[in-house]
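Got a structure for you, written out below as structure tokens; questions coming shortly.
Of the protein chains in this complex, all but one are displayed in their positions.
== chain A ==
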Amino acid sequence: MDNSVDLMRRRSLLLGGLAVAGSTAVLATSAAGQSMQGHDMASMSDPEELPADPYAAPGAHEGGHGQMTTVGTVDHQQNGFDPTAMLTEWDVGTVSTMDDGRTLRTFEVEAIDKEIEIAPGVVFPAWTFNGRVPGPALRAKEGERLRIVFRNYGSHPHSMHFHGIHSWRMDGVPGSGLINPGEEFVYEFDAKPFGCHLYHCHAFPLKRHMHKGMYGAFVIDPDPDLHPEYADVARSRLLGTPENARWQELVMVMNAFDTNFDNENEFYAVNTIANAYSQKPIRIEKSRPVRIYLVNATEFDPINSFHLHANFFNYFDTGTTLTPTLRTVDLIMQCQAQRGILEFNYADHEAGMYMFHGHQSEFTELGWMGMFDIVEA
């Protein structure tokens, strides 16, 4: 007879019951409900000393996320990669000239099993390229010959499957560059088409190899000589040119982690570390334009998105065009493995903190949220 009470979840009965018990008056004083709690303004002066009032609007010192955040800090040193540094880290390989005069660009990538801290205190048994998740952001120039020396030091067969144009023999699927632990394979192809691409392991089961961390950005800059009608635009995209140096380029790989292996993600992020950029905002100089190479490597969820606060941007889907495929938007969607380039600036904005996040609220609240710290410069 007693346990029946536990099973009762009907709120109509609940309200009646509380009235019968005569405790309504007592409970009402502490019931927060949907109404705002009146709070003592004096307490605002010393917020650190007092326990947080969950019903009070967070102050500016709480960094835009308020109480909605992971707790603690990640040991980036131990991980061997830092999400802030990762934003601007490009692996350009080593360059040589072939007999026919073309440029040969060689990358070296190793598959390594590695435990990484994806959120404060949460260790994930990752499969990595070069010990980091996402793997190195490879960058080349349109038309170059690319050679990627891939060695598998992991515990499972792996491959590098590039989204690009190449022979079937270089595709990184079973039978063409999917190698066993201890083996080596050299992928070789021309860098085309220009754009914002990705590579990932194509071993099966695919979902597992993906969400364990085997993916990375693969950017091919346009060759201005091949696009005379938009040579200026192409030059601004080509790493190493003065035109490109003006831009503040960031590479962001949207990813997520299923830490309990139930095919649903527990943590969402850009560049692996949940809440990394909300706890340490990305410094942006307002006088210089911003270009984001955005890649969606999220597993399990079909779609991820990018929403920019208080600003709009131009979008180049897959980055394979020199004119925007979408103009003046503040939100884009990407399905799994979709990617593109975002261009915007804060030239006319007031300096301060500007938020960006995936606009699936669930992803936002599970770590995929960050801040741009716009500074006068």
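Miscellaneous remarks
Following the convention adopted for this analysis, a contact is a pair of C-beta atoms (placed from the backbone, for glycine too) under 8 Å apart; a residue touches a chain by one contact, two chains touch by 3 or more; residues count from 1.
Basically, contacts and distances are computed from a predicted model.
Only one chain is not pictured, and the protein name UniProt records for it, out of "Molybdenum transport system permease", "Serine protease", "NADH-quinone oxidoreductase subunit J" or "ZIP family metal transporter", is "ZIP family metal transporter".
The omitted chain makes contact with just one of the residues A:F162, A:F257 or A:Y315: A:F257. Touch with the chain that is not drawn comes from one residue among A:A85, A:M98, A:V123 or A:C335, which is A:V123. Seen across the whole complex, the unshown chain contacts chain A at 1-11, 13-14, 16-18, 20-23, 25-27, 30-34, 37, 51-55, 67-72, 119-124, 257, 259-260, 266, 274-275, 362, 365-367.
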